[in-house]
Structure formats: C-alpha cells, structure tokens
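The complex is shown incomplete by one protein chain, all other protein chains being positioned as in the whole.
Note that the chains take the letters A, B and C in the order they are written out, and that residue 1 is the start of every chain.
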Amino acid sequence: MSNTALAIVLAGLAAMAALPFLDTGFWLALAISIAQYAVLATAWAMFSGPTRYVSLATAAFFGIGAYTVAVLGEVLPWPVVLLVAGVIGAVLSLLVGFATLRLSGVYFVVFTFGLAELIRQLVTWFEVNVTRSMGRYVFVEITQAQIYWQLLALFGALLALGTWLARSRLGFALHVIGEDETVARHVGIDTARAKVALFALSSVFMALVGAVMAPRWTYLDPAIAFNPSISFTVLIMALLGGTRSLLGPLLGVVPLALLFEVLTARFPNHFSILVGIVFLLVVYAVPQGVSGLLARLRRGAPA
Amino acid sequence: MSAALQSQTAPLLRVEGLRRAFGGLVAVDGLSFTVHPGEIVGLLGPNGSGKTTALNLISGALAPDAGRVVLDGRDVTGLPAHRLTRLGIARTFQLVRVLPGLSLNENVVAGLAFGREPAWGAEARSRAATLLTRVGLGGRDNQPASILTYGDQKRLELARALALSPRLLLLDEWLAGLNLTELRGGIDLIASLRDEGCTVLMVEHVMDAIRALANRCVVMNAGQHIAEGPPAEVLADHAVIQAYLGDDDA
Amino acid sequence: MEAAAATLVTGLVLGGMYALVAIGLTLQYGVARIMNLAYGEFVVAAAFAALWLFTSLGVSPLIGLALVMPLAFLANWAIYRIFLTPLVRRAPNAGALETDSILATFGLLFVVQGVMLALFGGAYQSYSYLSIPVEIFGATITANRLVALGFAAVIGGGLWFLLTHTRTGTAVRAVAVNPAAAPLVGIDMARTAALAFAAGGAVVASGGVLVSTFLTFNAAMGVVFTMKALVVVIMGGVGNLMGCLVAGLLLGLTETLVASFVDPGLTLAATYGLFLTILIARPAGLFGVAAR
Partner (left out) sequence: MKKDITRRGLGLGASALVLAAPAVRAQTAAPTAVKIGYAVSKTGPNAGGTAVSITPNYQLWVRNVNATGGLRLGDRRAPIEVVEYDDRSSSEDAVRAIERLVNQDKVDLILAPWGTALNLAIGPVMNRAGYPQIAVNAVTDRAPDLGRRWPNSFWFLGTSAEYAAGLVELLSKQREAGLIGNNIAMVSVADGFGIDLVNAARPALQRAGFRASYDRTYPVGTQDMAPILAEAARSNPDAFIAFSYPPDTLAITEQARVSGFNPKMFYVGVGTAFPLFKERFGANAEGVMGIGGWQADSPRVQEYMRQHKELVGREPDRWGSSVCYASLEMLQQAIERVGRIDRPAIIRELQTGTFDTILGPMKLEGNVRREQWVVGQWQNGEFMAVAPAAKAGARPPVLPKPAWRST
C-alpha cells in the first residue's frame, strides 16, 4: 500500500471513529464485531498469507489476552494490562514458533489447533485446582465506544505495520519464503527467524484484541476465551477475502460479518442451512480470495 | 594452469570424507576433493551417483552424516543454508527454481537483500538491473518471472546467484535442457565468470561444456570418488567409461 | 495389578473408538486430499440415522450398519463427484485445493448441521442398545463398546487387506504416498480419489452408527468428532492406516491412564500434550515420512 493509500485508509478509520456519537446501540455492537474480526483476520493473514502456514492458534492468543484482563483487569491500570497481554502473547508465540519450525502443511494446522486446546485445558486445570474457581467476572469500567475505539486504533496500527513491513526487508523475505522456501534459504534468508518474528507480531495483535474484548462480556471462562470457533471464523474470513494483500482479509470480514448478521436476524431457525448454502455458492461462483486469484494467475502462466 | 593454481594457493573448498545416507541408500560415501580459487571444477558421474546430494551437502540444503566441509580454512560442516550463503556459497538448482510471483528485478533483489554484501532499496534495484543485463535479460526488469521461457529462467536463476557475490558458485546442471543457441550463450557466460576470477563447482552432463570450461573434473559413481584430473584425461579413464557405460543415460 | 489391567483394557477400548472415528478421515484426507471439516457432521448424521432406525422402526444398529454404510458410500461418492471434483479440477496446486476444500466443506458443515437441527432439534439423544456388562481382565465394559471395537478391528483389517492385496487398493496407496507420480503409472486419479472419499464416508458412517450405541449426542456435536479425528490422523501420519490405529490407541490409553492414576482433570491436557510432543519430535506423525 502506498503512503497515500495508507493515509486515506487511516483517515477512513478516523471517520469511522465518529460512529459512537451517532449510535451506541446495535450499529456500534455490529461495528465492534466487525472491527474485532478485521484486526484478527488481518493479523492472521499477515503471517499466514506470505508463509502459507494456516494457523488455528488464533483462539489461543485471543484467549490469552482475554484471560490476562480477567486476572489483572481490576488490579492494574488499563494500559499496563494491555502491555502485559501483549508481552505474554509475544512470549508464547516465540515459544510456539520455534517449536513448530519443522512442521509443515496440515501438520502445522492441526498442531496449532491442539495448542489452543491444550492451553484451554491447562487454564481450566489451573483454575480448578489452584485458584479453585471457574469463570471470572470482568467488571472493568469501560464503555462500548471505548472498546470500539481501541479496536480501530489496533486496526490502524496493524495497517501501518503492514505497510511498513511490505517495504521492509523482513516483509520481502517472507514474500520470498512464500514463493519458495528452499530458494529463500539459499539467498541467505534465515527462514526460521523471519517466520517466527512475523508469527510473534501477528500473535501480539490477536492477544490485544482478546484483551480489549474481554470486558464486553462480563464473564469469561476458558470455553468462551479459547473458543475454537474464533480460529475458524478468522481463517474462513481471511481465506475468503484473500491473504495476498494487506486489505484483502477485510474483503472477507465485512461481507461475512454482515451476512451472518442478516441471516441470524432474518432466518434464526434456518441460519445453519442458509449460511452453508451461501458459503458453497461463494466458493463455487466467486472463486475470489487467495485461491481464485492464484488460480487465475497460474492458469495464465505457461506450464 | 590448474596445477599451478593448486600448488600456489590454499583451497577455497575442501571436502573430506563426506557421507550421507537416505535410509539404506548411501547417496554420498566418503567423498573428498578440493576446489581452488579461480578454478572451474566439473563434478561428473552417471545419474544417481550422488552429485546433487554432494552439492546439497556443500550448500547446506542437507546435513552430512559424516565428514567435513571446509570453506577457506573454516569448518562449515552442517551449517544451515542461509549461513553458508552469507559465507559466500551460491547455487542454482537442478530443476530450475525462480520465484514466479515476483518480477525479474525482484527475483535478483532477493539475492541482493540478504547476501554477503546486502543491498536494499534503489541501490539494490539498480544493481539487479545491471545483473539482469549481464545474463542477457536486460530491460525486462518489471516482467513477472512466471512468463519466462525455460532458458530465460535459467539465466534469471544465475543472476540471482551472482547477486549473492559468491566466492564459490555451485551450478547443478545449469546447462541441461538448453537449445543450441542458448547453450553457446550459457557457456560463454560461465567462461566470462571464470575470467573475472569466480570459482565454480559445476555438476554437468553436457560434456562439450565440461571440455570447454572445466580446469579439472571429479568423477563420482555410486556415491564414491572414482577419478579426478583434467577433463581430457578423466573422460578417457577406464573406470569413468565403465561407470558411464553401465548407465543407459550416459 | 488387576486395576492396571482393567485400566489398560478400558483404554484400548476407548482408543479403538478414536481409531474407528479417524479411519475414514485418513482415507478422505490422505488419499482424496480433501480436508473435510464436515467430517464430524457425518458422524453425527449416521448416529441420528441409527437412532431413527432403532427407535422408530426397531431396526438394530448392527443391521442399520448394513443400510447406512452403502448409503453413506453413495452419498459421499456423489458429494465428491458433484461438489468437490470442480474444486479439484480448478485447483492449480495442493495448497489451493486445501484452501478451497476447507471453505467448501465448512459450508457443507453448516448445511448438514442445519438439516439435522431441522429434523431432530438441538436436544441430546441417547438410546440403549447392547448395554450389557462384559468383564474382561477385571474391567467391566459394555457389549456395545466391545462391538464397536470389534467393528473397528474388522473395518481396519478389511481396509488394510483391500489396500495391500487388491489392484484398486494399491492404486489408493500410491496416490496417498505420491499424488504427483501416481498418474505417471497409469492411475486414474479422479476415480481413485472419489473411491477413497466415498469409502472414507462409509467408514465414517459406521463409526457414527457404532458410537451412537453408547455416546450421548446432539446435532451440535460434530466438531468434537472432526477435531478428534484430525488429531488422530495427524498424529499417526496422514494416509497411514497403521498410524491411525496406533495413534487412536495411544490417545485412548493416555486418557484412561491419566484419569485413573493422575487426575481426570488432566486427561484432555495430557492427550493434547502427547499429540504436540509427538509432532515436535516427529513432524510428519508417528508413521509419516517427512517431506523433503
């Protein structure tokens, strides 16, 4: 994205920040939900797009962030809580990153899923046996508008980071890794470090989203915080939107979030069937996103 | 010339007792040889004799089970590929590997950005343009690599390897599959590299190219070193002929 | 001592069930290369079919098996031919197919789940069939679990025999091991993949019918089976029947041993921990061959 494009997008975000002055009810709630997934899916694609590693660990980092707030939210000042959430997310992602370097393809996918479940089980066990209470009440004094603004700020920061990354050597390295990892190693790229660095960056944002969202629900338990459907929703949104460009995931987030909303609202009793059919239609009729784009590019190329 | 070089300088690359097995198959078995600065050494042998594995061991794509790789007096055995690349070993691949989603210029910048003498930004782009001209792809900087012909992909791969300012260039059948015109151009290109003092270790089946370019040849069979010497002598060697005759593809 | 033996038996029975539920996926993913996120939905659908046959028509689940399996085979064949073949055709590489199949089967998941919700509602279901206690080495196990284990062995063994002793089976294995080279030796990829997907579907259905005799289920539970099956398949090594069996048994044993001797609260943590450790040590699963 060029500087001008970034400036326009950031200005757009700033304009959207005015929403809470117009409506603090349903539209704000919908905007929060979209903003949440916009950050998560963009952060997801920032790592998974160039490296083509499909991660299902989103829920793990989201949950870590949310739990940090549940534990520390009433003890420490808010910025410190966010900082701690980010740091924990970073440390965990570095550990996971270096542990999973040898995994590829579907092995990485299922590993990340297992990781999220393992963390959830360990947190559960810890709560049951050490703190001896399950489920935490998050009574942090924060308004919905503040949650929304924080999410917008996160999204802006993420876009700025993405723009910088695209021009940086690290971003280029990841692009090369995505094209051909063997070549990447043989042009002197430390592929392991590059991938882990990006994984950590992306994970920090996920943890921060979890932290920001936690006060919205009053109550948190591991099943809510580490809900695997977060991972799947983010994955699907990003894949549908396309992971090849910074704003690609947004193309999946906005329509899907609205679609889910419209379908639940209009057809509460047939939501599942309809959402499934729409999904299949999209996959077949509009092969957009990463797969379609790639397919068209490749088909145009000589064999 | 080769004898003179050998006696006067320390070897740039020394390989000692290199061994690598895949399951029960020993692909490289106790391989030893040296390459001196400024030399072009041909690594020959019938298909499946372990040449590519040897290159993979030297370039860090694989780690050896035993033996040593010494680069300019430093033991670099088992270092990962990116470290070896930064120490000055560059390579091309048997099955040509360009980065199809990037432009020609970006393909070469990939070689410049992380190598021994890294360059980035405008400087990298202009150096990449120069290298593209050098391999005969001048002026096509912004074309996507995916549309290149096979021969041009080989050129691009070489430009990327040269971008790393290599002290030792490993060419894995770089001339294979080129048509006659391309082949002649390719041989000239490598010759010009030699004239600039670049050291090359090349796996090659095109014997005309070996005769024209190599100072010295190392011949492998079934993973083992079976002969070594100037191309003319080696290609007349009884053991070498036997090894090749035993193989239909020779 | 007897307690330990009983624990082992219980663990093996549980592990057998995990293996049974996962065998179908190893065929669908390992051979047909379809990452089927709707897998668990098919388990639950088969369970509902068995429930309906049993409670409405009085058909015993074992006879139900004979009805449901061929139906599932046909249904999955049709799904592959109608829904998935276009994706396979248009996919330029394995990565693109994986993305497309994730998206498509995710849609399928919702459709199947929605149909089940519409037909049966969201309530829990359970029925009693062959829940007769049987004592083995000091462990008391219901006959329905043993029957499931027996079927897992029969289906696993039968598949193994078909894969190793028939032409088609060899073709299927060839595709699993090296999808790129299989067409070079004259294997009809499309047919083989459809066959594997359909066979996988039939095995899934048998798993669903059998677990319905002893598990309480509802329309929303599919994802539990999908994820368990994925973990088993990946842990064993994609496309490897033996790996699937060993991984299933290992998980079952771990779960039971930890529940008996450590803390039931840590069973799932232990199984996921084991899974992650194995992957870190063997990045392509227990029986997988590391890609190079």
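By definition in this document, contacts are C-beta pairs under 8 Å (C-beta built on N, C-alpha and C of every residue); 3 or more make two chains touch, one makes a residue touch a chain.
Here the structure is a predicted model, which means the values were calculated and not measured.
J.: Of the chains that are displayed, which are in contact with the missing one across the whole complex?
T.: Among the chains that are shown, those touched by the missing chain are A, C.
J.: So one chain is hidden, and I want to know which residue out of C:P92, C:G169, C:P183 or C:G265 touches that hidden chain in the complete assembly.
T.: Candidates C:P92, C:G169, C:P183 or C:G265; residue touching the omitted chain: C:G265.
J.: Based on the whole complex, identify which of C:Y29, C:F151, C:F197 or C:F214 touches the chain you can't see.
T.: Counting the whole complex, the residue in contact with the absent chain is C:F214.
J.: Which listed residue (A:E74, A:E181 or A:D221) would be found touching the missing chain in the intact complex?
T.: Once the missing chain is taken into account, the touching residue is A:D221.
J.: Would you mind spotting which of C:L71, C:V224 or C:I280 touches the chain that isn't drawn?
T.: C:V224
J.: Of the residues C:S60, C:N93, C:S126 or C:T277, I need the one that contacts the missing chain.
T.: C:S126
J.: List the residues of subunit C that touch the chain left out of this view.
T.: 3, 6-7, 10-11, 14, 17, 113, 117, 121-128, 131-133, 139-142, 214-220, 224, 252, 255-256, 259-260, 263-265, 267-269
J.: To test your reading of the contact rule: which positions on subunit A touch the chain that is missing from view?
T.: 5, 8, 23, 25-30, 33, 36, 121, 124-125, 127-129, 132-135, 137, 139, 213, 216-219, 221-224, 227, 229, 245, 247, 250-251, 254-255, 258-259, 261-262, 264-266, 268-269, 271-272
As a working rule, only the chains that are shown with their structure count from here on.
J.: Can you give the shortest number of steps from subunit B to subunit C, where adjacent chains in the path must touch?
T.: The fewest touching-chain steps linking subunit B to subunit C number 2.
J.: Would you mind checking which chain's C-alpha centre is most distant from the centre of subunit C?
T.: Most remote chain from subunit C, centroid-wise, comes out as B.
J.: Which chain, with its centre taken as the mean C-alpha position, is closest to the global C-alpha centre?
T.: Chain nearest the centroid of all protein C-alpha atoms: A.
J.: With centres defined as the mean C-alpha position, give me the subunit B-subunit C separation in Å.
T.: The separation of the two C-alpha centroids amounts to 48 Å.
J.: Among all residues of subunit B, which ones touch two or more of the remaining chains?
T.: Subunit B, residues with two or more chain partners: not present.
J.: For subunit A, jot down the residues that touch at least 2 other chains.
T.: In subunit A, 298 touch at least two other chains.
J.: Would you mind writing out the residues of subunit B in touch with subunit A in their complex?
T.: 59-61, 80-82, 85-86, 90-91, 93, 97, 99-102, 106, 109-111, 113-116, 118, 120, 146-147, 149, 160, 163-164
J.: In the complex of these two chains, what residues of subunit A are touching subunit B?
T.: Subunit A residues touching subunit B: 169, 172-173, 175-176, 178-180, 182-191, 297-298, 300-302.
J.: Once bound in the complex, which stretches of subunit C touch subunit A?
T.: 29, 35, 37, 83, 86-87, 90-93, 95-96, 98-100, 102-104, 106-115, 117-118, 223, 227, 230-231, 234, 238, 263, 265-266, 268-269, 272-273, 275-276, 279-280, 283-285, 288, 291
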